[in-house]
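One protein chain is absent from this view; the other protein chains keep their places.
Going by the order they are written in, the chains are A, B and C; count residues from 1 in each one.
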């Protein structure tokens, strides 16, 4: 076994790796299902709630927390002629908790250098 | 002017036609933004609310009413191994009211012969 | 019959209005199915082709022409750190021809005052 707990052929995925793959699926799903949705300050809350509950349906998804960055959204709307815009990553902060094959994964999307970055926060054995 | 109120070249769109075009945009937007969303009986209400409020942001959209056909959804889920499925037209009834250029349009999506059918219900001058 | 060719109750949709509704559906579908897709100068052509062929499947859709505004896309990519971005209306010019119930409709999406505008171009009886 090497340092990632893989067998000699170095390629069979571990339970922790599979759990991280599952967490990534949830993030990609959330982003690309809802990106482009018409959103305003008034409708942001219902969209965030729907995003949470939709992705929580997926296998192994323990919780999804979506916060719309309302100041950023309001500023973007003031800069243009319309009262709504299309949902994109710079208006979102997302945290997703997954448990798969006895491993708990926490992942987050937040802005970094002006771009939305999805990243793993923690990976923990929780038995199973 | 011919019977559709168009000028002699027969092709300049009328206000009523433009309003119907706007109503169609709303239907296509709603359907293709949200089709494929993971949905369960428990999460159907928040998704329906988000769909309504998202599309109501679009120009000239007076109101959107989305009802999830919960019996149909529950039956589909019982037939399979998962507790959720992907949103598609057979789980939806939608009514959209648009007002554009002094014309009010009501349109509806509902099942017909096993397929979701989008259709105009009424087109009325309301002044403007 | 009033100037839009509607009967006395003023609300039964005409064939031309139904055709315009169909054209709107195609525009909303195209936009919200594909908005948010990762796109680069290199991948723009395959995405445009897929958008055309996908929407041409819809009932009554005679032809769809999607042009990616490559200069606009290249400029947006030069301004940021990534080699791709998300598809949105300012990178697109779209023309859709629909024939429904003996009426031919041509509609177009193009930039106006910095925003993508979908509009009817012509509505013509073609018999049927």
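The working rule: a residue touches a chain if its C-beta (ideal position, glycine included) is under 8 Å from a C-beta of that chain, and two chains touch if they have at least 3 such contacts.
Just so we're clear, the structure is a prediction, and the values are computed from it rather than from any experiment.
**Student:** Would you indicate which residue among C:16, C:55, C:104 or C:118 is in contact with the undisplayed chain?
**Tutor:** Answer from the full complex: C:55 touches the omitted chain.
**Student:** Quickly run down the residues of subunit C that touch the omitted chain.
**Tutor:** Given the touch definition above, subunit C has residues 29, 33-34, 36-40, 42-43, 46-47, 49-59, 82-84 touching the missing chain.
**Student:** Touching the missing chain, which residues of subunit A?
**Tutor:** 1-6, 10-14, 16-18, 20-33, 105, 107, 118-125
**Student:** What residue numbers in subunit B mark contact with the hidden partner chain?
**Tutor:** Its contact residues with the unshown chain are 31-32, 35-36, 80-82, 86, 88, 113-115.
Basically, only the chains that are shown with their structure count from here on.
**Student:** When subunit A meets its copy subunit B, do both sides use mostly the same residue numbers (more than half shared) or mostly different ones?
**Tutor:** Same: most residue numbers at the subunit A-subunit B interface appear in both copies.
**Student:** Would you kindly tell me how far, in whole Å, the mean C-alpha position of subunit B lies from that of subunit A?
**Tutor:** Roughly 29 Å, centre to centre.
**Student:** For subunit C, give me the residues that contact two or more of the other chains.
**Tutor:** In subunit C, the residues touching two or more other chains are 31-32.
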